[in-house]
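Dropping the structure in here first, questions after.
Only one protein chain is missing from this complex, and each of the others stays in its spot.
Order of writing sets the labels: A, B and C. Residues in every chain begin at 1.
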Amino acid sequence: MTASPAGRASSAPLMGRDAEPTLFEISVPGRHAYQLRTTDVPARPLAELVPTAHLAEAPVAIAEVSERDLVGHVTRLSHRQFSVDLGMYPLGSCTMKYNPKFCDAVAADPGLASVHPAAPAALTQGWLEVLVDLEERLCAITGMAAATLQPAAGAAGELTGLLLMRAYHESRGDVRRRVIIPDSAHGTNPASVTLGGYEVTTVPSNDRGLVDLEALRGVLGPDVAGIMLTNPNTLGLFEEEIVEIAAAVHEVGGLLYYDGANLNAILGVVRPGDMGFDIVHMNLHKTFATPHGGGGPGAGPVAVAAHLADFLPGPRAVREGAGFTWATPPRSIGRVHGWHGNALVLARALAYIHVHGAEGLTRVAQHAVLNANWLRRRLAAILPAAHDRMCMHECTLRATPLKDAYGVRALDVAKALLEEGFHAPTVYFPLIVDEALMFEPTETESPQTLEALAQAIERIAVRAATDPEGLHRAPQTTPVARVDEARAARHLVATADAPRP
Amino acid sequence: MTASPAGRASSAPLMGRDAEPTLFEISVPGRHAYQLRTTDVPARPLAELVPTAHLAEAPVAIAEVSERDLVGHVTRLSHRQFSVDLGMYPLGSCTMKYNPKFCDAVAADPGLASVHPAAPAALTQGWLEVLVDLEERLCAITGMAAATLQPAAGAAGELTGLLLMRAYHESRGDVRRRVIIPDSAHGTNPASVTLGGYEVTTVPSNDRGLVDLEALRGVLGPDVAGIMLTNPNTLGLFEEEIVEIAAAVHEVGGLLYYDGANLNAILGVVRPGDMGFDIVHMNLHKTFATPHGGGGPGAGPVAVAAHLADFLPGPRAVREGAGFTWATPPRSIGRVHGWHGNALVLARALAYIHVHGAEGLTRVAQHAVLNANWLRRRLAAILPAAHDRMCMHECTLRATPLKDAYGVRALDVAKALLEEGFHAPTVYFPLIVDEALMFEPTETESPQTLEALAQAIERIAVRAATDPEGLHRAPQTTPVARVDEARAARHLVATADAPRP
Amino acid sequence: MADYLPHTPEEVATMLALVGVDSLEGLYAHVPSAVRLAGGLDLPAGVSEPDAAALVAGYGARNGARASELVCFAGAGAYDHEVPPVVRALAGRSEFVTAYTPYQPEVAQGVLQAIFEYQTLVARLAGLPIANASLYDGATALVEALNMAHGATGRSRMLVSSGVHPHWRAVARTFAAGTGHEVVEVPLVGGRTDWSGLDPEGVAAVVVAYPNYLGVLEDPAEAKALAESVGALLVVAGDPVAAGVLRSAGSWGADVFVGEGQPFGTALSFGGPYLGLFACAEDQVRRLPGRIVGETLDTEGRRAYVTTLRAREQDIRREKATSNVCTNQTLMAVTAAIQLGWLGTAGLREVATRCAQGAHYLFDELVGLEGVTPVTTEPFFREFALRLRRPAREVIARLAQEGILAGVALEALVGPGDRSIDAPEDVLLVAVTERRTRAEIDHYVAAMRGALQ
Partner (left out) sequence: MADYLPHTPEEVATMLALVGVDSLEGLYAHVPSAVRLAGGLDLPAGVSEPDAAALVAGYGARNGARASELVCFAGAGAYDHEVPPVVRALAGRSEFVTAYTPYQPEVAQGVLQAIFEYQTLVARLAGLPIANASLYDGATALVEALNMAHGATGRSRMLVSSGVHPHWRAVARTFAAGTGHEVVEVPLVGGRTDWSGLDPEGVAAVVVAYPNYLGVLEDPAEAKALAESVGALLVVAGDPVAAGVLRSAGSWGADVFVGEGQPFGTALSFGGPYLGLFACAEDQVRRLPGRIVGETLDTEGRRAYVTTLRAREQDIRREKATSNVCTNQTLMAVTAAIQLGWLGTAGLREVATRCAQGAHYLFDELVGLEGVTPVTTEPFFREFALRLRRPAREVIARLAQEGILAGVALEALVGPGDRSIDAPEDVLLVAVTERRTRAEIDHYVAAMRGALQ
C-alpha cells in the first residue's frame, strides 16, 4: 500500500490546501477502470498478427486506477482551476465572455459529433451546410468575399493569411520580402510572419497609441508584401487613420491583413472589408464565445476579398444545386489542417450567430465597448489609462503611479486581484506600455461586477500604501501561493518521470 | 447599481472565503436569462382568458438575473459543496459509494427521460419492461416473490410495508396494535410505525449489540403486528439469531419487516427472504449506487413474500404475453406515489445490476465488509469499536477514550476530519452507543484511502492530547467555520424574505 | 462481469490478514449457515457498461411515447416544459448530484444555500412565509398536509375536493389507512367542487385544487369560508406554473400550499423523480414535515446555512416526529431553484401566459369540431377536459400515429365511481405548455377532426 490515497479531498480548496497527487502517484498495479463491449472477435495473440520485432517488450505504463479514484482526482483538479463559470476573467486581448451552455449542447449533438471526417459528401450534407452557412455569415460580418474554415486557431489563421499573401504576390510574379507590424502587435503576428517566409518590419506607434502614419509611409516600399493590423489595436484603441493606412499600403501593392482577435469590439459597426482589409482572420474562441478549454481548442477562419478567393485552402464546402459539395479553389495554397478545421468549434460559432442575429451581434459589440470605457473612467484615479480617451472593448491601464509611489508593480496588482475573487487582467502587454494592465471586461459582465472589480482595485491601492510587502506575497488565499517560475525554467521537470533537481 | 456582483469569485474556496450572495441579492429588475421558442400562438392578454378575480396584481417576484450570473452563482455554490466525487464520505448507514457516471447517462437517455407517465402502455413498453426487469431482479436479490417500485425513498418504503402488514392482518380479521423495533433502529422506523397506525414497542439490544431474544420474547404477543429489523443492524452487526427471531415473531402471527438500508452488506450472500422476512424495502440510492443528490431523489421499492403479493400497491407493470401491461393486485392497499415511483432512479438501479450481475454484486458486498472490518481493526487503538468483533459493511466506533482523557467529543473528531480532507462519519447514531462514530467506507474506496483516513484520525488523536481547544474550534479550513445551529433554531430564517433577528 | 472495486488480489490478502480471516467468504463465517445463499444469486452475469448501454438503448427504443417523438399535449400534473441546456448543466454538477444530505454544514453550504433559495421561491409562489426543503411528489405532499392539519386541530376528518388529482386522492386514501383519517371526497358538479350540504363538523382540513385537475379555476374563497367556519386548515393544491400569475394560495387564505414541482426543470421522466412542494403559515412551522434550511452565522460571524428545527424530524423525535420523511428530493429542489432563476420574474409570467394562450387557442379550435364537447364551461387555465364521441383511449392511439400525444384518457386516471366525472371513457384531458407551437396545435386539430370522423 504505497500509492497515494485518491479518496482524500485535502487538495480540494473546499477542504484544505494540500497538493493533489498525480495520476501516477495514485496508481496501483492491477487496478483498472476501463470496460469494453463484448465483441466475440477471435482473440488471437498479438504475436500471431504482428511480427514480434515490432512488439514492445512490456506495454506502456499508463497508470492503474479505479474509476472512483479517477473521478476523485479529476474532480479535485477541477476545483483547483479558475474559469469563466466561476467568475470574471478580465483578460485583455482574450475576450473571456460567458460561453452559452446551449453551444455546448450543440457541440455534443451526436448528429454532428459522431460523423467521420472522411465520410462521403452525400452522407454529410448537414455538415457541409454548417460550413457553408458559417462561411457566408462570417463573410457578411467581416465584409469579405470568401473564407476558409480550416485554421485551428488565430495564429494558424495568421500564417494561412500570410501564405495567401505570398501566393497572391507570387501569382503576379511579384517577389516581396517584408511584412509590416506595429510595435503593439501580439506576438503571434511576428512569429507568423517569420513562418510565412517574410521579414518583420516594426512600425512604431505614435503618442496617441496608433500606427504612426508618417513612420509607416517611411517603411513602405515595393518589397512590402503587406501589413498586419488589429483594429481596434492591442491597446484597445481604434486606428482612426485606417483609411489612409489602407491607401498607403495598397499604393505600394501591399495587402492589408486584419488580426481579428479584437473583432468583438466592432461587430455590426465596422467591417474589416469596408476598412480596406484584404485578409481577415477571426478568433471564434473569442468573439463567438467558444469556451477556451484552458488553452484551446479554438478556430481561426480566414476570410478574404474577392481577388484572393482563388488561393484559399481547400477543399472548401460549397453550394451545388440544392445541396453541397467539396471544391478546391483553382490556385489553392493547399491544406492547412488535417481535415476540415475544428468542426465542432465552427458549429458552436454558427449556433451563437443564429441566436444573436444581426442586431444581437451589434449589441454585443456596443456593450463590450461600454463596459471597457466605464471601467477606464472608473479606475482613472488609480490606474490611469495609457491613452486616456475613448477605447474600444478593452482598456490598457498603467500601474506606474503605484510603482512609483510604493514599489507595487502590475504583477502585484494582478496577484492581489486573485485574492479579491477576480482573475487578473493581462499584464505587461502590449509591450510598449510600461506596467501595463489590460482589462477586457466583455459584454456579459454586469455593471455590478465591474463596480466590485473597481472597489477591489481601490482596496489594493490602499494596501499598496499601507502594506506593499503583503502585496508582493499575494496571493495567499489560493491553492498555491506565488509560484516559482524561475525554478521551473532552471530545472525542467516536464513529466512525472523526469529526474527532480 | 445596488445589487451584489455576481461575477466575483471570492466565495469560491479557490479564491477566498467570503459568503456567496443569494440569487435575490444578485437580482436586478429587468434582467433575464430565459429564451423560449417561437410559437406563433395568438398572444391574447391573460385577462381575456381568465377572470381577473383570479389574477395576481403583480407577478410573483422570482429573481432577475442574466444567464452568466446564474451560471457563476450556481457554479460557485457547487464549489462550496462536498460530494462523493471530491472524496471519501464514510457516513455510516448511508452507503456513500461511488456512483458510476454510466448510470447518469442512463438516466439522461431521452428514450427514458422524455416519456410522459400517463402515456398509454402500448407506447411505453420499454418503460414497463424496465420496471418488470428490475422487480424480478430485486426479488431474486432479496428472495421475495413480488415488489412494488412506487415508494420514493426508504421511509416511504417502510410506511408502505407497514400498510401492507396492516392490510394483511385486517384481511384475516386480525386487529393488531404494536410493532416492535430494536432500540438501535433508524428514526424512520418508529416514525413510520406511528404513521402506519401502530404503537412502537422498543426492544433493547443485548451486550453483543444484537436484539435481545429473551427481551423480544417478552414483548411478543397476539397484538404484535410485526417487527422491523435491519440486518446487519445499525451497529453494523449481523443479527445472528435471526432464525430464532423470525420463528418467535411468526409464532405470534407477526410479520418480519426488513429495513434494507444495509443490504449492501449481504448482496449475494444472505437473502432477507431466506432469513424469514416477509417484507423488505431497499434503498436503491444506497445499495444500488444512485447518487444522493444532496438528499434525494432515492427509491425505496418494497418486496414481499408470496402471501403479501396481493396487497401490493398498484398499478404494477406485469408481463402479458410477449409484452407488458399495468395491473393492480386484487387486494391492493392503493397507490403510494403520484405516478410509478422515481422511475429514472429505478432505471439507474437496473443498469447497475446489469453491469454487476450475480457475481459482481456479491463482490460488492464482500469488499464492503472487508473495508469496514479492516478499518475497525486499524482504528482499534484510538476509537474502539462499540462491539469489537466481526462487523459487516460498517463499524460503530466510540470516541469515549478521547472524551474521557481530553474532553474531545465525537463531534470534534468529525469536524477535525473535515480539515483532513474527509467527510465526517455519522455521529451520535445509533443512539444507544455513547459518542458513536459510525464509519461505512463502502467497497469503492481503496485501501490507500482507508489508510489515509486512519492516519488522519491518528493525527487528530495527537491533537486531542496537545490542543483539545483547537479541535473544539475545527473546522477552520472550510468555507465556513463551525456553524451556529442553535441560533438557526432560535430565530428561524427560512427564506430570504424572513425578518432577521 | 464488471464492477467498480479498486482492490487488487494482493491488497485483499493483506487486508484479510489484518482482519484475521483468510478469505472473503470468511468475513461471513458468523452468519448462520442456514440462511446463507448457496449457489449465488439467480441473475444474469454482469456485462460491461457499453453492453449494458445497448440493453438500455433497447428499452428506450421500445418506448413510442418519447416527447422527442410525439408532440406532447398530455398533462395531468406532468408537463412538457422547456428545460434549457444551462439548467441541465448546472443541476447536473456532480457536487450537487453526489452529495449526501447536508449533515456537515461547513462543507455543504452549496446545497444548503440552494435549498434556502428554493424555499424562498416556493414560499413566494405560495404566498406563505415558510417552505420546506422538498417532499417526494405532489401526492405525498398532500398527505403531509393532511397530517399537519391533524396535528394542528387534533381532528381526523379531511374534506378533499374531487378536483384534486385522482392519484393524489388515491395516495391520501392509502395513507389514511395508517393514520386513521377519514378522507371525504367532495364531488365536482359541472367541473367545480360542490361544497354545499357538507357537515363541516370535526373537519381538520379542507383541500381544494387550484386549478383543479380538469383545469378549472375554482373559487378557493368558498373552501376558505368552509374551513374558517370550523377552524380547519385550508390546503390549496396548486399548479406552480399557474401560480406565477394567479392569486397566490396565501392570498386566498390558505394555511398550506402543496404542489408538484416537476414543471420547474425536471424532465417528464415517466413520472419520477418529481418534487413535492410544501409551504405553510408561520403558526404551523413546528409541525412542518421534512427538512428545512435556516440562515445563521458561523463562529466567525460569516453568514451560513444549516438544516434546522431538527427536533421535528424522525432521526430525533422518532415515533413522535411530524413525518417519517428522511431522504427527499433535494436534487429536484435545487434544479427548480436554478430553473426559476433562469426564468426569472418575467420568464415565469411568460411561460404561464403562453400556457394559457395555447390552451385557450386549442380549446377554441377543438370545441368547434363535431363530436367534441367541453366537459364544463367554467374558466380554465392551461388544461381542459373534452368529451369526445369516441373513447378517448382510441383517439389517443389514432393521434399517436400522427406524431401527437393527444392528452390523457380520463378513464386511465380516475378509479371507478370517481366523484369528479361521469363516463370518463369519453373524456380526454388536454394540456398545452409554452413549448407548443401554433403549427403543432393546428396539426392536432386536423388530426382530431380525422380521428372523430
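To be clear about the criterion, a contact is a pair of C-beta atoms (placed from the backbone, for glycine too) under 8 Å apart; a residue touches a chain by one contact, two chains touch by 3 or more.
Bear in mind that the values here come from a model prediction, so they are computed numbers and not experimental data.
J.: Among the chains present, which touch the one that was left out?
T.: Among the chains that are shown, those touched by the missing chain are A, B, C.
J.: Using the touch definition up top, pick the residue from A:Val200, A:Ala215, A:Ala327 or A:Ile432 that touches the left-out chain.
T.: A:Val200
J.: Of the listed residues A:Gly221, A:Gly253, A:Pro297 or A:Pro384, which contacts the missing chain in the full complex?
T.: Counting the whole complex, the residue in contact with the absent chain is A:Pro297.
J.: What is the set of subunit C residues that contact the non-displayed chain in the whole complex?
T.: Missing-chain contacts on subunit C: residues 49-50, 82, 84-85, 89, 93-94, 435.
J.: Going by the touch rule given at the top, which residues of subunit B touch the chain that is not shown?
T.: Interface with the chain not displayed, on the subunit B side: 1, 14-15, 28-31, 35-38, 66-69, 71, 75, 100-102, 104-105.
Going forward, only the chains that are shown with their structure count from here on.
J.: Measuring between Cα centroids, which chain is at the maximum distance from subunit C?
T.: If we average the C-alpha coordinates per chain, A ends up farthest from subunit C.
J.: Scan subunit B for residues touching two or more other chains and write them down.
T.: 17-18, 31, 35, 67, 71, 75, 79-83, 85-86, 98, 100, 355, 418, 423, 444-447, 478-479
J.: Give me the residue numbers in subunit C that touch at least two other chains, ranges are fine.
T.: Residues 2, 4-6, 11, 14, 47-49, 84, 86, 90, 94, 107 of subunit C touch two or more partner chains.
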